[in-house]
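All protein chains of the complex are present and in place, except for one that has been dropped.
Going in written order, the chains are labelled A, B and C, and every chain counts its residues from 1.
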Amino acid sequence: MKKVTIIGATGFGGIGLIELILRHPNFALNQIIAQKDVAKPLSHLYPHLKGFCDKRIESLNDLDYKSTDLVFMSTPDQVGMNLISKFYNLKIPVIDFSGDFRFKKISDYKIYAKNKGMKPGHSSKDLLKNTVYGLPEKYKKQIKKSLIIGNPGCFAIGMILALLPAIEADFITSDTIICNGITGVSGAGKNSGEKNLYPQRYENINSYKEGKHQHLVEVEQIINSLSSKTKKILFIPHLAPISRGIFNTIIVDFKPNLTLKRITDYYRDYYKNDPFVILSQESLDSNSVRGSNRCALNLKIDKRTKKLIITSVIDNLMKGQAGNALQNANLVFDFEETLGLNNPPVYP
Amino acid sequence: MKKVTIIGATGFGGIGLIELILRHPNFALNQIIAQKDVAKPLSHLYPHLKGFCDKRIESLNDLDYKSTDLVFMSTPDQVGMNLISKFYNLKIPVIDFSGDFRFKKISDYKIYAKNKGMKPGHSSKDLLKNTVYGLPEKYKKQIKKSLIIGNPGCFAIGMILALLPAIEADFITSDTIICNGITGVSGAGKNSGEKNLYPQRYENINSYKEGKHQHLVEVEQIINSLSSKTKKILFIPHLAPISRGIFNTIIVDFKPNLTLKRITDYYRDYYKNDPFVILSQESLDSNSVRGSNRCALNLKIDKRTKKLIITSVIDNLMKGQAGNALQNANLVFDFEETLGLNNPPVYP
Amino acid sequence: MKKVTIIGATGFGGIGLIELILRHPNFALNQIIAQKDVAKPLSHLYPHLKGFCDKRIESLNDLDYKSTDLVFMSTPDQVGMNLISKFYNLKIPVIDFSGDFRFKKISDYKIYAKNKGMKPGHSSKDLLKNTVYGLPEKYKKQIKKSLIIGNPGCFAIGMILALLPAIEADFITSDTIICNGITGVSGAGKNSGEKNLYPQRYENINSYKEGKHQHLVEVEQIINSLSSKTKKILFIPHLAPISRGIFNTIIVDFKPNLTLKRITDYYRDYYKNDPFVILSQESLDSNSVRGSNRCALNLKIDKRTKKLIITSVIDNLMKGQAGNALQNANLVFDFEETLGLNNPPVYP
Partner (left out) sequence: MKKVTIIGATGFGGIGLIELILRHPNFALNQIIAQKDVAKPLSHLYPHLKGFCDKRIESLNDLDYKSTDLVFMSTPDQVGMNLISKFYNLKIPVIDFSGDFRFKKISDYKIYAKNKGMKPGHSSKDLLKNTVYGLPEKYKKQIKKSLIIGNPGCFAIGMILALLPAIEADFITSDTIICNGITGVSGAGKNSGEKNLYPQRYENINSYKEGKHQHLVEVEQIINSLSSKTKKILFIPHLAPISRGIFNTIIVDFKPNLTLKRITDYYRDYYKNDPFVILSQESLDSNSVRGSNRCALNLKIDKRTKKLIITSVIDNLMKGQAGNALQNANLVFDFEETLGLNNPPVYP
């Protein structure tokens, strides 16, 4: 039984992780740490966990380094960077939910920070070279050996999984990859303010940060490390009145000699050892992955315009956050990748 | 491993049951039977189950009696009554989701049928004496020995669990018990028609069947079998734009010498061996039980008007249907009552 | 053309009022005043009003008393009480949306304030005797002559309209009137915080302030001023995931000699001159009044339990707030009561 500590336990990301760990056969909750509500039982804030997790919330000062085998930092940007060195020196592996450890190059981090409206400084930039981008479908080996795992952004993971095979096989001919994303509201977290109150959010679709979303840099960083030619992503995020779910629609030009069958076969082969990536023959809907750690992909060719259309769906709080983090944690301890993550979800 | 067959597998009730059985350590799906979509893999209709249940839907004619240890009939009213005798003769236990086997007395069934707008005839009325009302919190012993279990109505189970201790302790002095219920739309099933389309249902609250809902008879049947004095329920159901959840608000007069503490203590003691009944000190919300098999109860006394207010919440597709049915199934085979049912739910 | 000024113009109540005034033939917007966003055009905050109201938000200090024929104070509790005296002395009529002027007796106000968790002091208590409860269906004459109109609480108006005829005709025999209310989220306003974010509110029904909601005192104050015998209300509010709408379900005992026909006839006659009160023969749904200033009522007798069931629905931002306020304003200037308020609403 490995003992895990969660810092930032009371946000949507933290709570999702706790729900998963409670079901996991090989992980046990050691400490749950948050800034607010210290000393309250977690189930007081989240009554659905009554009897499942009545553990009290602790303060960061109470962190017991000795009794912890793994730390999840479900904290906002620029928190983890100030906590990481001690864990690193003690060789306690850390999985961080923010953008702090998603970039090897400080120049990429700076763009990320700028797009998020944050100061560009990074207080642990020397450690960036020791981090790994926490995408198990690509960096399994590195994750197993790493002490600092940057869990990807929710939009980014859906985009990257949709693009990886095409990029590595060099199928895409366009310089610009167009992606329209639609996300649910939970992605904005519990502090997202007035604009996400029920009356303002129901019956509303909007776009935002067109071409400037912070997850863009992540995708370009990964894609371009694997591509024969530098690609740019034009990403247009939209917000829709659902709680969970991300639907990405990607449009690219592709090499003229390719057929849908060949591309599909390649994708199937590429992901044949990745239990959470599902290739669907039908058009996707987000509730087919709600509550699961899956990413479903669909490929189509529009013959009239000769474009390849790749769609992907994930649950932003699962494969887009806590589920993927737990998948990483399984790898860190050489557990089966799907351990504690492979339950049929609940519908409708 | 016990093999279960589900008849009526493709409605919300059937699918909920399948999701649960797939997670259950001691039950395996034997056959999934439905009228429509025969020969299609279940995951074609419900893509969230791809890889979890790709079993093909079979027709009732294909039912293999020999290989079945237990049958769930997730079928509409007046289907099970025509299928039951063969199972009964073969001593295969059956858990039925409709009203067919909820009543010992044919006179009660007739009222139920009338309130639902159905013909009052019952084609297996001789078997009614051998049925048990599938409420584990009250009839555990009988359920363990019975071959025909009538799984309760969703509204009924929330009301009965809220009332049982007060009725048995004879706390309630009013002849009429007032209950306002609010239910989600999934309770109406997949054939509920135009009035439940998204545009007609979002932003809408309505009442219906005021004083005439079919679950009323169930509650009165159970309550009055335990009460010192005949009670009537005035039940007013409302429909709200949520998918899952039932919120019942019950108002009664109570014996003047009772305190909230004494009533609460009695409830706590009454349910001390019932893992799915949760007593909450706070006002309830339906999403604290969403996705779980729990029924949460709250007790309050309004000092100004000297009324006892009992609220209960359940997930209508879990404790109100498939979850409770599986709890019954656990009892039939002497498994731990909570087996396969005690996972922390997913929020938000 | 009468010139109106709105203080607290940028909340849901203020904006609703502005939408109505923009359509009104006899009222013109004079000043729109708020604490935040001063100097911004209103349409910057509410883009649906671009071209309809690009007027800039002004600060309270900019209030031009001379150019104002009428003031709406769409402000929180305990703001209006500090502003009222100057308007009163200048004989400018004021319609206030808070509880500040809903009570003639300071003792009633104190209970209201306590139930809302506020300090019980009232800084203009000498003016209370000059106020009128802004319920046009009952106090039309007084409203026409009054300078201080306390616009009723949203839950209260639905309850009072449901009860008035029965109370005045002395139909009700129970001492306690039971009311279950279900409200939409917009009633909580734009500052209602984290618990009303989309992810926490969708799929959720909860009860709150059982027996202690602040609107209770309003209802009892009005009802008991008209009743032969003091009544108490047991009011249990619930919150459901809709933006607009209040559904009240009232249950009482009634004089045994009464028939549904007689009660209905009496209600119809009572409201024959009230264009916004609609008697429906069918069970109600909240979206039949969404966007309108109507209150729909339905009466039923449950023969089994001999109870009278009265249901009412309103749009909480219209008849429950801005619409009713405008109806009061029409009366103040002797305009037709329905002026600017009688448009068919938009569905679905």
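Keep in mind that, in the parts below, a contact is a pair of C-beta atoms (placed from the backbone, for glycine too) under 8 Å apart; a residue touches a chain by one contact, two chains touch by 3 or more.
Note that this is a predicted model, so its numbers are computed, not measured.
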{"item": "Full-complex contact with the absent chain, from B:Pro25, B:Gly51 or B:Pro199", "value": "B:Pro199"}
{"item": "Sole residue of A:Arg244, A:Arg294 or A:Lys319 that reaches the chain not shown, by the stated touch rule", "value": "A:Arg244"}
{"item": "Given A:Asn61, A:Thr259 or A:Ser283, the one touching the chain that is not displayed", "value": "A:Ser283"}
{"item": "Residues of chain C (touch criterion as defined above) contacting the omitted chain", "value": "12, 15-16, 18-19, 22-23, 46-53, 186, 202-203, 243-244, 278, 280, 282, 285, 287-292, 296, 343-348"}
{"item": "Footprint left on chain A by the chain that the document does not show", "value": "176, 178, 180, 182, 184, 199-200, 202-208, 210-211, 232-234, 236, 238, 240-245, 247, 249, 251, 283-287, 290, 300, 302, 304-307, 309, 311, 313, 348"}
{"item": "For chain B, the residues touching the chain missing from this view", "value": "12, 184-186, 190-192, 194, 196-199, 201-203, 241, 243-244"}
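Keep this in mind: only the chains that are shown with their structure count from here on.
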{"item": "Interchain centroid distance [CA atoms averaged], chain A/chain B, Å", "value": "37"}
{"item": "For chain A paired with chain C, centre-to-centre distance based on mean C-alpha positions, whole Å", "value": "46"}
{"item": "Inter-centroid spacing, chain C versus chain B (mean Cα positions, whole Å)", "value": "39"}
{"item": "Numbers and ranges of chain B residues touching at least 2 other chains", "value": "202-203, 243-244, 285, 287, 290, 348"}
